[in-house]
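Of the protein chains in this complex, one is absent; all others appear in place.
Coming up: chain A.
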Amino acid sequence: MTFKMTASALAIAAVSATAAAARDNVQVAGSSTVLPYASIVAEVFGDNTDFPTPVVESGGSSAGLKRFCEGVGENTIDVANASRQIRPAEVEACAANGVTDIIEVRIGYDGIVFASQQTGPAFAAFEPADIYNAIGAKVMKDGALVDNTYATWADFNADLPAVEVAMFIPGTKHGTREVFEEKVLLPGCEATGAMAAMIAGGMSEDDAEDACLDVRTDGKSVDIDGDYTETLARIDANPNGIGVFGLAFFENNQDKLKVATMSGVAPSTESIATGEYPVSRPLFFYVKKAHIGVIPGLKEFAQFFVSDELAGPTGPLANYGLVSDPELAAVQQIVADEVTLSSGM
């Protein structure tokens, strides 16, 4: 009897699910770097408005944008978070599926820091060249380009501790890896002269740039495909380990980690905002304009996200570690006017 009732209730639920067309919550997916900020905004949005709390999923920038571009409709997501700008190929893929009007919203900047165990060896200052020498696949040694056999940091920079090289870098599926390659490995490759040597050795410039991004595979550089918590666990277990973290994560774990300067600049919200600290990147989210007015609260959520109270320099996002966008007012205007990528460009 009761069994029959639950069964029929379930059947009704299944029917009503397909019938009840209007999804009433905003659905967000994408970068795991943006996820913390989006979850803060989502919670406050649910607390402060009469709209239901948006659902924010993780999964990476590329995965998020892919789902974003699947089409228009309630079974697709409304907002994609990304720790990098959308690529032309992705805009095309979107357009092919009917997602033509995309609003790009920059929420602020995130710094990428190099940190080691609080009580470990004194890693205080890095140059991109140091990182490249530590983990690049091919490095300059005695004026010749050779396979990387450096065992300790002191082998290539006497100012660094003579401890074994052990770096934990973000895996290739992370948006962070791209920034790491672009802002650290590539400049390091150029600074050590490895790139010039590769080009002199007959490589084209593009090939040399690609070769610069290769990391050694003898176990001294480890790709971390999981979250920063995994990197932290590795650092915890290895006193000589250097990990790549987001600024917010580092600030939340300062009792375990100490940070090194990069090119002589210590990472902080200030040094990132001014652009002094070299390894930083903008964070974005993308809104499907076709869903505004269909999904209740979508535009309100986007506006709420970039409001001064949240994304401003004293808001909860900045308090968590986001570097506030100096041009926030312009971003607010973009959201208010629903300026899409094509019309904006």
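The rule is simple: a residue touches a chain if its C-beta (ideal position, glycine included) is under 8 Å from a C-beta of that chain, and two chains touch if they have at least 3 such contacts; residues count from 1.
In this section, contacts and distances are computed from a predicted model.
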Missing subunit (named according to UniProt) among the choices "Phosphate transport system permease protein PstA", "Sulfatase-modifying factor enzyme-like domain-containing protein", "NADH-ubiquinone oxidoreductase chain 5" or "Zinc protease": "Phosphate transport system permease protein PstA"
Taking the entire complex into account, which one of A:I86, A:I135 or A:A248 touches the absent chain? A:A248
Please identify, in ascending order, the residues of chain A that touch the omitted chain? 3, 6-7, 9-10, 12-14, 16-18, 20, 23, 25, 27, 29, 35-36, 38-44, 46-48, 52-53, 55-59, 70, 73-75, 77, 118, 226-229, 248-249, 251-255, 304, 307, 309-310, 316, 319-320
